[in-house]
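First, the structure itself, so that you have it in front of you.
Note that this complex is displayed minus one protein chain, with the remaining chains in position.
The first chain written gets the first letter, and so on, giving A, B and C; residue counts start at 1 in each chain.
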Amino acid sequence: MEKNKMAEWLSEGSVAIPKLLMNHYAELGLNEQEFMMILHIHVAIEGGNDFLTPEEMSKKMSISAAKCMEVLRKLLKEGFIGIEQKQDPSSMIAEFYTLQPLWYKLVSLLFDENKKHKQIEQEEEEA
Amino acid sequence: MEKNKMAEWLSEGSVAIPKLLMNHYAELGLNEQEFMMILHIHVAIEGGNDFLTPEEMSKKMSISAAKCMEVLRKLLKEGFIGIEQKQDPSSMIAEFYTLQPLWYKLVSLLFDENKKHKQIEQEEEEA
Amino acid sequence: MEKNKMAEWLSEGSVAIPKLLMNHYAELGLNEQEFMMILHIHVAIEGGNDFLTPEEMSKKMSISAAKCMEVLRKLLKEGFIGIEQKQDPSSMIAEFYTLQPLWYKLVSLLFDENKKHKQIEQEEEEA
Partner (left out) sequence: MEKNKMAEWLSEGSVAIPKLLMNHYAELGLNEQEFMMILHIHVAIEGGNDFLTPEEMSKKMSISAAKCMEVLRKLLKEGFIGIEQKQDPSSMIAEFYTLQPLWYKLVSLLFDENKKHKQIEQEEEEA
């Protein structure tokens, strides 16, 4: 019966991406491949998988696991994503990705643009 | 520093609600209080908490835990949400909420409306 | 053919609601009926209809147009939504709803909570 299938598809849900990020990722220095990798990491984190492997990424992307690893390294090196550690219930140390650095970069960009606008307005008033 | 706080807020993210559900919940027989409870359950499930208690609901809603319990019972009885069981890693049996029944009701409603429209069109063509 | 219908449903899309708002609307003084009205106004604005009438609201909600009008008045009076004016292309004056006051209230609440937390931490350090 199709209805069950349809219900299952609807229940999959959607991921929400702030329009501010959609409009400014290129300005932050990300290309489309890098940005999509960040979105896949974001979806995985929200779904409870906070350490997506390059192999898992590769299955959802148009690039190989080796290329995923390369992009991932660049994102870590340039400070768009971070790796942190936590102790899981069985007291093992587990690593997880955090996108906090990305959000911080976005906020900084917005603040700077805001400041620049204000400065220009002020200079125009004084002129 | 404000930037850190702002970044933290942005990273909280959003919940996505299908417009089909926004437009048809009342037709399905839900009032606003019932629908909001379903949304809170939905957000909790996506965040990894799949058995939100009436006390937890009450903290985010404008109603008491007792009233939450009453609404919850109605939603279960009328088949908008379901309770299922799973075995967790420590092999304990845990209960969790599922919104699959809601999605099934929505799909059924859409199918019926679709069928009705087609029938009306056909009758008009034949007239 | 069902595929066309399903493609149409998928294309309807979803509305994204910040989790911060989901978690704090009750604290802001909104009940579920009031919050859902705000969401309907939000969806309408995003879809290009920025002055949803009580009749239109009533079709998507479980309450009458008269009751919608009553809730709407309360939301306007308590400063959750605003009405502004613009000149449309034919140079007529048109009114439209804005949710800017709601966002401002939310940000203010978050700032205050943040400040309170900091103060408590400081007092504890000094104690």
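Note that in this section a contact is a pair of C-beta atoms (placed from the backbone, for glycine too) under 8 Å apart; a residue touches a chain by one contact, two chains touch by 3 or more.
Model, not experiment: these values are computed from the prediction.
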**OP:** Looking beyond the chains shown, say which of C:Val15, C:Met57 or C:Leu72 touches the absent one.
**Re:** C:Val15
Subject >> Touching residue (missing chain; options A:Lys5, A:Lys86 or A:Lys116) >> reply: A:Lys5
**OP:** Could you tell which one of A:Met36, A:Leu52, A:Ile81 or A:Leu99 touches the chain left off the display?
**Re:** A:Met36
Subject >> Residues in subunit B touching the chain absent from view >> reply: 2, 6, 9-10, 14, 16
**OP:** Spell out, residue by residue, where the missing chain touches subunit C.
**Re:** 3-4, 6-8, 10-11, 13-16, 18, 20, 46-48, 99-100, 103-104, 106-108, 111
Original post:
Which subunit A residues would touch the chain omitted from the figure, given the whole complex?
Top reply: 5, 9, 12-20, 22-23, 26, 30-33, 35-37, 39-40, 43, 60-63, 110, 114
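Convention: only the chains that are shown with their structure count from here on.
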Original post:
When the centre of a chain is set as the mean of its C-alpha atoms, what distance in Å lies between subunit A and subunit B?
Top reply: 26
Original post:
Just how far, in Å, is the C-alpha centre of subunit C from the one of subunit B?
Top reply: 19
**OP:** List, in ascending order, every residue of subunit B touching at least 2 other chains.
**Re:** 13-16, 18, 20
